[in-house]
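Heads up, one of the protein chains got dropped from this complex, but the rest are sitting where they should.
Chain nomenclature is as follows: A and B, assigned in order of appearance, with residue numbering initiated at 1 for each chain independently.
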Amino acid sequence: MAVKTYHISLASKGDGDIQDLTERVAQRLAESELKAGTATVFVPGSTASITTLEYEPGLKKDMPEVLNRLVPAGVRYHHDSTWGDGNGYAHVRAALVGPGITVPFEHGRLCLGTWQQIVLMDFDNRPRRRDVVVQFAGE
Amino acid sequence: MAVKTYHISLASKGDGDIQDLTERVAQRLAESELKAGTATVFVPGSTASITTLEYEPGLKKDMPEVLNRLVPAGVRYHHDSTWGDGNGYAHVRAALVGPGITVPFEHGRLCLGTWQQIVLMDFDNRPRRRDVVVQFAGE
Partner (left out) sequence: MAVKTYHISLASKGDGDIQDLTERVAQRLAESELKAGTATVFVPGSTASITTLEYEPGLKKDMPEVLNRLVPAGVRYHHDSTWGDGNGYAHVRAALVGPGITVPFEHGRLCLGTWQQIVLMDFDNRPRRRDVVVQFAGE
């Protein structure tokens, strides 16, 4: 078994921006030459999340709308009193959805459904550069 | 270290159906003969989730009720305009709860609490066949 670590650097618009990472993860998996194991996809930072989603225009609007209803942007959070940066809601959303996922792969292919993509969701209130860590452990 | 990958095929009723996978995961772990490492349990598809839950009749009703309040089934989602399949809420719930978990094991046993089970939650609006991937990496 071996560990191979890659980084995907990307520009995010923030404000609920959702980006499809699947192809970029699959390319690194091919480079790694590993055939069976786990792909851990993790975003350093506390205002973004990694999960899976069918990446299509409808859900790219639904997810931010639902999250804005559950954890609204326009209200006061205690976090905002600490820092005054007004993105308390983004921190709460990121903690709920989670910072990373682990996807198994077999025969050199990620075990994803046809309509299931690995996505970054950026909840911050401004554009951000994100450095997503993609780590394969396998054989 | 070695990687061993198994598949659990099951019939789900959809509509918030929750199924306990713990025994089936533990059986594959015994077959694998690995003693220490991680068990990654992952559901391909974008309308179901894997998490842990005390698997008892009350919570099997509470979870769908709470999720139906947070992400209601009876309202219009943009996803439904894309595909017309009416399960936009199922996609949103699955992205929130997440597609998989990684559970450590030691001495050949999963590190779970006594009242903590590994469960599949199926949010889709119709019965589905699910192929859950269970992958052990360890020694």
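Rule of thumb we're sticking to: a residue touches a chain if its C-beta (ideal position, glycine included) is under 8 Å from a C-beta of that chain, and two chains touch if they have at least 3 such contacts.
If you're wondering where the values come from, they're calculated on a predicted model, not measured in any experiment.
Among B:T5, B:Q19, B:T102 or B:Q135, which residue is in touch with the absent chain?
B:T102
Name, in rising order, the residues on chain A that touch the hidden chain in the full complex.
Touching the missing chain: residues 1-3, 5, 38, 40, 42, 44-46, 70-71, 77-83, 88, 91-92, 94-96, 98-100, 102, 133, 135, 137.
Which chain B residues would touch the chain omitted from the figure, given the whole complex?
For chain B, the residues touching the absent chain are 1, 36-38, 51-54, 56-59, 61-63, 65-66, 70, 96-98, 101-104, 106, 111-113, 115-116, 119, 137-139.
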